[in-house]
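With one protein chain removed, the remaining protein chains of the complex are shown where they sit.
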Amino acid sequence: MAEYLKTFLPESYAWLAYTAAAAVHVALLFVLAMMIVAVSNWAERKIAGRLQDRLGPTRVGGRFGWLQSVADGLKLLTKEDLVPAGADRFLFRLAPYLCFCASFSVYLALPMASGWVAQPMNVAVFFVLAVAGLEVLGVILAGYASGSKWSLFGGMREAAQVVSYEVPLALCAAIPVMVAGTMDLVEIGNRQAGGFWQWQIFHDPFTFLTFFVFLTCAVASVNRAPFDLAEAESELVAGFMTEYSGFRWSVFFMAEYASMFAVSVLGAILFFGGWNGPLPVASLLGLTCENHPLAGYLGGLLGLCNLLVKGYLGIIFMMWLRWTLPRLRIDQVMTVCLKYCIPLAAAMLLGAMLWCYALPGGLWAAVENFGG
Amino acid sequence: MGLERVDPEPVECDVRTDEILVNMGPQHPSTHGVLRLVLRTDGEVVLEVTPHVGYLHRCAEKIGENLAARQWIPYTDRMDYLAGMNMNLGWALTVEKLLKLEVPERARHLRVLIVELNRIASHLMAAGSFGLDLGSFTPFMYCFREREKILDLFELACGARLTYSYITVGGLMADLPPGWLPKCEAFLKDFEPVIDELHAVLTSNAILIRRSAAVGVLSPEMAIDYGCTGPVLRGSGVAWDLRRHGDPWYTRMYDGYRFEVIAQTAGHYPQDRKYPPVPAVAVLGDSWHRFYVRMLEVVQSMGLVRQALERYGRCPAGIGEPLRLTQKLPKGEVYLETEATKGQMGFMVVSDGSAIPWRVRARSSSFCNLSVLPELCRGCLIGDIPAILGSLDIVLGEIDR
Amino acid sequence: MSVAIQWHSLFFLLMALAACGAALAVVLSANVVRMAFWLVVSLGAVAGLFFLAGADLVGTLQLMVYVGGTLVLLVFGVMLTARQPFVDMRTAPTQWLVAALVGASLLAVLWQAALSVDRWAGRGQTLADRQAQAEPTAAPLGLALVGVRVDKPDQADPRLRDGMAGYLLPFEVISVHLVVVLIGAAHLARAKRRPTSPEPPQTPRTPE
Partner (left out) sequence: MNLLTQPVGPMHYLLVGAVLFVCGVICMTAKRNALGVLMGIELVLNGATLNFVAFGSRFLRGDSASSLGLDGQLMALFVIVLAAAEAAVALAIALNFYHTHATIDVDDASELKG
C-alpha cells in the first residue's frame, strides 16, 4: 500500500505515504476491534436477557435494540470521571489505558484471514499469549492506585489468577503449535485448509482433549465467569473497577471484550481451522490469489467471515457460561489451575508428542492408512 | 451424626501479610440491605467479622406504644418486608390472644393460604439471592419471576404488592375477590416444574455445591445456644417448627393440615418426592443445608396452600370483623411466637387496660440468626462471607425495626 | 543512501527514548509502585528494541517472562509489603550524591567504550541489505537449546560441529535450577508456623 501511495508523491514525501499506509492499517484494526466491542456489548445484554426469560434491550434503534451500544457509550462518555481522594492520581488515570493497549496489541499479530495480518510474525502464538498476559499489569495498577481495599483485593486476585493460568494456557497452545510445526499463526491456519476433518482439534484424541483444557484456561485468563474473581460483584463490590466511572470504566470494559474476542480467535485458529470453513468452499469456487487478485480478495473476505463466526461462537459460549454458573472461590480457582489444568495440559503435551512421533499425519491420515 | 465443628482457632495461612480492616457495607451489594460488617482479614482469609446493625432503625416498637393495636399492623409489614403477611399474622395473633378473640373458620384457612404463599415468595427470594451472592445471576431472575406471580395474587387480594396489612386483628381486611382461587391453582400448577428447574441450576450445580458445602457449618448445639430459629436451625438438623411445636393459640391454626417439618434427622430429609440428593461433601449445618431446607419447605408450603384452598372453598362466608380502634384491651401481657419465614418471630404486648398498648416488643428472628455470623465466618475466605450471609437469609428491616 | 528517514531508526529512537526515560523515572520516583510502573515501561521498550534488532523470540520472551511474569510478581510483592498505601522511603541527599557520582563515572566509561569501536556504528549498509540478512531466529534458537547448531555448520572443530557447541547442558542445568529456586522461594516465603487447618487455604504463588 505504501508503495502504491508513493507513486503519487514526490520522492522527498515518501514518508507521508508510509505514514498514511500505517494510519489506514491502524484505523482498520481499531475499527474492527471497536465493532467487536460494540456488537459484543449488545449481544451480551441480549443473550443475558434471553437466558433470563426477558427481552433485553428493545428500544434504541429499532425492535432489537441494535443501537444499545451507542446509547451506552454516549451515557458513559457524559458521566462524571471521578478520581477518589485517596487515589494515586497518575496511575489511576493511566491504568485503564494500559489494559486497553495490552488487549488491543494482540490484534497486531492475529491474522483475520490467510495473510490478512497487520504484522506477520514468526512467533505469533507466543507473542499473542505474551501481550495478552500484560493486561494484568493495568488491572493490578488500577487495584492499587484506587486507594480502596476492595480494589486492592481485586488486583491481587487478578495477579494471582492470571499469572497462574498463563502456564496451562501456554502449554495448551504449545500442542497445536507442535502439531503444526510452526508458531506462525498464518501458517498454522493455512495448514488446516481442506475441510473440518483437517482441523487440528480432530488431529488426534490428545488435541481434542487439549481444546477443552484450553477453553477453561482461556475463560480464566480473560477473567470471565465463573472465574471473574477480580471483579466479583457480590464479594468485592466491583473489584479493581470499584472506583472507576464514566469513560475510564468503559475503557476497561472494551479491553475485556477485546481480549475475549482475541482469545476466541486464537482458539479458532489453533484448533478450528481459523479462516477455513468446515467445507473448502473458497477453493472449490476458485477464490484464490492464483486465479485472480480479486478472487483472492473475495476468498479472504469469506475467510474473515468464517473467523468472525468462530470467534463469536467463542464469545457467545463465554456469555452463556457467565449467565449460568456461579462463581468459584479463589482457592478453588487455584486448585483448578494447579491441580487439574497444568497436569492435564502436560499429559496432553506428552500424548500429542508421542502421537506425532508414531502417527505423524494425524488421525485422518491414520484412518486413511488403515483403510488403504 | 457426623458433625464437624469449625475450628475456633484463627487459621494460620501460608504467606502471611498485614492484617487489613475492611468495611463490608452498609453499601455493599451482598449484605442484603444496610448491614455493615467489619472484617479483619489476612489477605483473603477472614480472621474476624463484626456485624454492625441499626442503619434501618425506625423506632417501630415505640410507635406501637402510641397507636391502637390494629393501627400498628402496617408497621409490622415494614419489618420483614419480604414476608409482610407473616408479620401481620404474628401481631394479629398476639393481640387476639390477649383479647381471647376467635376468628371464623374461613378466616383461619384464608390466613394459612396467604401466609404460606408469602412463605414461598420469601423462600424464593432467599434462594435467588443466595445464588446471586455466589455469582449466579440467572436463577435470581427465575425466582423473581415466580415471586412476581405471587405478588400479583396478593395485589388482587389486598391491593398491595409489598406492604399488605391484609391480615389484621380480628380476621382479615377483605375476603378474596371472585376468580382468585382458580388463579392461585393455576400458579401452583405452573410453579411445580419451576422447582425442578431451580434444583437443576442451583441445588445440584457442582460449583454451587463446592461454594456452599462445608462452608459456615453451624452445629445444632451452637444453633440452639445462639437462639437460631427457622430454616437456619432446621438446616442444622433440629426438627423444630413452631407450626407444630409452638403455642397452642398458634398451632391450632394448622389443625388438620398435613405437612412435614423439614430437617435432616436420622441421616435423611423427609421426602415425598424426588429431590436432588445431599452431596457427599456437604456437612449437616452448612450453607448448602440451610439453602436446601428452604427449597424443600417451598414444596411443603405448596402442599399447605393446596389444602387451604380446598378448605377455604368449603367454609361459609365471614372472615371476621377487624378490631375497632377504640376497643379497650384487657389488662395483662401476652407473648406469642410464630413461625415466620426467617425463623421465630415473637411479638409481646403489655396492656394497662386502654386501647393503646402500654408496651410493645418484637423479637426478631433474623437478629438472632445474624448473631451467629461471627462464629461461622471465623477463618473463612472473603468469598465465603456472601455465601454464609446469604444462607442465613436476614432482613435488615426486621433486625433494626 | 537517500536522505529519507529510516523508519527503523525512527522506531529505534522512540523505543530507546522510552527505555532510557522510564529507567530514569525509576531512579527518580520515590513511590515504589510508580517505580514498578516505570520499570514496566522501560522493560517493555527494551522488548521493542529486541524486536527491532530482529530477535523476535527474545523480545516475546522478554514480554512474557519479564514483563508479564517477573514484574507482576514484583508488583505483587510491593502490595504485600506496603504497610500503608503509597510508601516512600526517602534517601538521604548525601547518598544520592554518592550514587550519582558512581553512576556518572560508570556512564562515562561505558559511553566511551561504546563509541570507541567504529565498526559498531553500523554505517555503510542500507536497510535492504540488512533485511536480506535477517532471518527467523525461533527455530535455530530452539534447536540450539537442544544441542544442534544450525547456524554454525562450518565449525572447524569436529567436536563442536557434532553438537557440543549447543546449549543442551546449560538448558538442563537452568531447568533444574529454576525448579529448585521456585521450591526454595515458596519455602522461604512461607511463615514459619505450622498451619492448624488441615488444608492451607492459599498456596504460595510462584511465577512460571
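Labels A, B and C are assigned to the chains in the order they are written; within every chain, residues are numbered from 1.
Going forward, contacts are C-beta pairs under 8 Å (C-beta built on N, C-alpha and C of every residue); 3 or more make two chains touch, one makes a residue touch a chain.
Just so you know, these numbers come straight off a predicted model, no measurement behind them.
Peer 1: What is the set of chain C residues that contact the non-displayed chain in the whole complex?
Peer 2: 1, 3-6, 8-10, 12-13, 16, 19-20, 23-24, 26-27, 32, 35-36, 39, 42-43, 46, 49-50, 52-55, 57-58, 61-62, 65-66, 69-71, 73-74, 76-78, 80-81, 83, 87, 89-91, 95-96, 98-100, 102-104, 106-107, 110-111, 113-115, 117, 120-127, 129-131, 133-135, 137, 140-141, 144-145, 149, 151-152, 167, 170, 174, 177-178, 181-182, 184-186, 188-189, 191, 206-208
What we mean here is this: only the chains that are shown with their structure count from here on.
Peer 1: Which chain's mean C-alpha position is nearest the mean C-alpha position of the whole protein set?
Peer 2: Central chain is A.
Peer 1: Counting contact pairs per chain pair, which pair wins?
Peer 2: Here the largest contact count links A-C.
Peer 1: For chain B, write out the residues touching at least two other chains, lowest number first.
Peer 2: Only 43-44, 381 qualify.
Peer 1: At least two other chains touched by the same residue of chain A: list those residues.
Peer 2: Where chain A meets two or more other chains at a single residue, that happens at 156, 330-331.
Peer 1: Once bound in the complex, which stretches of chain A touch chain B?
Peer 2: Touching chain B from chain A are residues 48, 51-54, 149-150, 153, 156-157, 225-226, 228-229, 232-237, 323-332.
Peer 1: What residues on chain A touch chain C, complex-wise?
Peer 2: Contact set of chain A toward chain C: 11-12, 14-15, 18, 86, 88, 90-91, 94, 121-123, 126-127, 129-131, 133-134, 136-137, 140-141, 144-145, 147, 152, 155-156, 159-160, 162-164, 166-167, 170, 183, 330-331, 334, 338.
Peer 1: Report the residues of chain C in contact with chain A in the complex, numbered from low to high.
Peer 2: Within the complex, chain C contacts chain A at residues 2-5, 7, 31, 33-34, 37, 40, 44, 56-57, 60-61, 63-64, 67-69, 71-73, 75-76, 78-79, 85-86, 136-138, 201-203, 205, 207-208.
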